[in-house]
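Quick notes on the structure that follows.
Left out: one protein chain. Kept in place: all the others.
Labels run A and B following the written order; every chain starts at residue 1.
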Amino acid sequence: MEKISELLYMLFGWSLPEQASKQAHLVDDLYGVVMIISIVGFVGLMSAMTFFVVRYHRSNSDKSAYIPHNILAETIWTVIPTIIFLGIGVWGLVAYYKMNEIPDDAYKIQVTAKQWMWEFTYDKDGKEASVTEMMYIPIDTPILLDMSSVDVLHSFYVPSFRVKRDVVPGMRSKLSFTATKLGDFRLFCAEFCGTSHSRMRGTVRVVSKKRFNKWLNFEIKEANISDPVELGSRLFQRKGCTSCHSVDGSVIIGPSLKGIYGRQSEMQDGTKVLADADYIRESILKPQAKIVNGYSGVKMNSFAGQLDEKELGYLIKYLETLK
Amino acid sequence: MAASGTNYINCEKGVWSWLTTKDHKRIALMYFFAILAFFLVGGAFAILLRTELLTAEPLFMSGNTYNRAMTLHGSIMVFMVIIPGIPALLGNFALPLMLGAKDVAFPKINLLSWYLLMTGAAIAILSLFWGGVDTGWTFYTPYSSKSADAVTMVVLGAFIMGMSSIMTGLNFIVTIHQLRAPGMTFMRMPLFVWSLYATAIMQILATPVLAITLLLIATERIFAIGIFDPTLGGDPVLFQHFFWFYSHPAVYIMVVPAMGIVSEVIATFSQKTIFGYKAIAFSSIGIAAISFLVWGHHMFVSGQSDLAGSIFAILTMLVGVPTAIKIFNWVATLYKGRIKLDTPMIWTLNFIANFTVGGVTGLFLAAFAVDVHLHDTYFVVAHFHYTMLGGALTGFFSGLYYWFPKMTGRMYNETQGRIAAVLVFIGFNATFIPQFIMGSQGMPRRYHTYDGIFAPYHIASTIGSYVLAAGFIFAIYILIRDMFKGEVCTEKNPWGGTTLEWETQTPPIHENFVEIPTVTSRPYEYR
Partner (left out) sequence: MEKVDRRVEHSHHFNSMEQEHESGKQGAWLFMATEVMMFGALFVGYFLYRGLYHDAWVVGGELLNWKLGATNTLVLLLSSFTMALAVRDAQMGQNKKAIAKIIVTTLCAISFMVVKYFEYSGKIHAGLFPGSWAPIPEYMDKINAIVEANNLTNFKLENLRLFFVVYFVMTGLHGIHHNWYRFNDLVVEKIKE
């Protein structure tokens, strides 16, 4: 059986994506067989049609035969197609049910579709982590996706795995598969969902089980940090503050923030200002309001709209610790 | 147009006599101009789309513009061209003549059908000025309930056009029941009539469900009530059930009349009796009946139950059988015939080639497991263009060229006609074969931007589409030019056909027949 699978994929695989899941061959085998039947049928019919048109062209045919019907021929080409079509139908069913068998120990990931992005939520020991765009999964592990949409219809489609299922608001859809190859595989939204439907793409990254666990632990930790100072420190990095402000006293572009909290500084216009929480907040949201003396030629961009109240709080808590 | 004597075209003059006509032949001509105009508009959108798709990133359209162009291309082609196309145009012209009747059963309703189509079309096209629609011609909820565009207008236009379709179907059924010439039993009717009969049954039973579905979308949008709204417990997938309950029979409404034309043209241009008349006649009815039972095959991955999917999968396989029988019977008709490759015959042979591809690719999609991979990809797009364009529309053009002399009293330029037909065939296949391949490779449909690996296929497809467009523009140009300037044809039966329309004057008199003929045998009796 496997040999036949391989042969079929050798013949027709050029028109298919790579086979990166355990169930891909279930689709490809039937695809190949239907392809063969189609080619045979099509070539047969077209050959007959072409031959007849040439051989019985009016220029070499004086009189047409009178053949209103032929019971034998008609029976044959009624019964045989019926058998073939029903055969394909049954095979399609069996393959489908096999593809959708969900093992009890499948690793569950929650998928949320929204205009126009994919969000993947992982669960470990009761703690959750959500990432977007890229879904990490371990190789050779049955995966179960539990999916829903928050707005309109979407559809989760990974061609290399041969999986697809509509993601419906108000309903939870399930999809399961086992990835058998390492690498990055394209994820598409396959149900029209509006303006940026064609950009609602993502990647499924298949990694070793070891690497997956490492990644998962890191993400869970990241998502479940509760220490405000730690969160503030991460924001300080992620939002790019470190590119202009050092924490060790050296000057990069803007003033170093070492010891900023409680520091008295002289402004451009000569006034002296105490750096408290309000000052720090204002400097982040309206940097041009008060410029420290000596930094007049430097323009800091505002972060208004990029940080919510909570995040501003974490940053301030972090800056308080920079002595 | 024609020079000889009085006929239905010159018997009355003036625009008003046309706009208030109850003559099925004049109504057919009015449909002719309207439908070909709609086809050119829908085709223009297609060319815009294909041009935009030359590059993986946007070329000259924003996402919203692309989505609107995509939706209008589909909506125009489905509701304004292919569904009315053959029944309202060629059916209207040929049905009463083929039956030996003087007109359809309800001529005033026939005229009403034309006005309904025009009104619905006007509303749908006017929506462009309100931003157009971007939901895709399938209007899936919840997106269609929420989209900011002129959905309600287009849906209203489609509703009115649906009424036109229902009226035509009703008219044809009663005409076929009541107005057959003396001696014409059901088993002596031409196969085009059988196909119109089967189509009419689908029209009157399926279209009302579309009407309700469209009404529900409009109501949701206007009153914000939310029958498909999941937050109320409504089911968005229910919409899909309602929609496809109509739209699957709809695709057979589109293609079965074309199959009827193929039967006529093959017999006439082989000068041979059709092979398997009964099988072809009953297969049309069989397709009509089974077509109501398979709608769920559009919804295999939608979230419907697996049991439902399984039942639909098996029933879908069955609907392929009557279709296959027709193809075999047509090819068998060629055997030992006296074949002439005039333009109508070339279009018809193209139908057989294209529709066979369309049919077998349907097998891929009906195979439950394979559809999981192919659903909503370009494979589906190619499949339905092979059946609708390569099939229904090709049959439509075959019929237009076939009945052209009878309709206009003139002959089209044969050499040019053949060239146009071949150009369309080449352009068509060049456009859509690459789409099968990229579909299998995972290229999703309704995508404005795409992953660069698919670029070669898109470019090839677009080049093909330009050839296709040139072919169709040429084919239409020939028809319209020669309608007014073609060589005059007064022959009653230029093709050697055996159905009753070839026994009357070219073009026919207003009353169709001087004396209603009596029928003593089936047509296609070439002995």
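In the analysis below, a residue touches a chain if its C-beta (ideal position, glycine included) is under 8 Å from a C-beta of that chain, and two chains touch if they have at least 3 such contacts.
Keep in mind that this is a model prediction, so the values were computed, not measured.
In the full assembly, the chain not pictured is in contact with B, by the touch criterion defined above. Residue B:242 is the one among B:8, B:114, B:192 or B:242 that touches the chain not shown. From the set B:170, B:285 or B:509, the residue in touch with the chain omitted from the display is B:170, counting the whole complex. Of the options B:112, B:204 or B:488, the residue whose C-beta touches the omitted chain is B:204.
Summary of contacts with the chain left out: across B:9, B:30, B:161 or B:179, the touching residue is B:179.
The missing chain lies against subunit B, touching residues 96, 101-107, 109, 166, 170-171, 173-174, 177-179, 204-209, 211-213, 215-216, 219, 223-227, 231-235, 238, 242, 245, 511.
Please note the rule applied: only the chains that are shown with their structure count from here on.
Subunit A and subunit B have centres, each the mean of its CA atoms, that are 38 Å apart.
Across the interface of their complex, subunit B is touched by residues 15-17, 26-27, 30-31, 34-35, 37-38, 41-42, 45-46, 48-49, 52-53, 56-58, 61-70, 73-74, 77-78, 81-82, 85-86, 88-93, 95-100, 151-153, 155, 157, 159-160, 162-166, 168-171, 173, 186, 188-199, 201 of subunit A. Listing the residues of subunit B that touch subunit A in their complex gives 63-64, 67, 134-136, 140-143, 146-147, 230-231, 233-237, 270-279, 301-303, 306, 309-310, 313-314, 316-318, 320-321, 324-325, 327-329, 331-332, 334-341, 349, 352-353, 356-357, 360-361, 363-364, 366-373, 375-377, 436-437, 440-442, 444, 446-451, 526-527.
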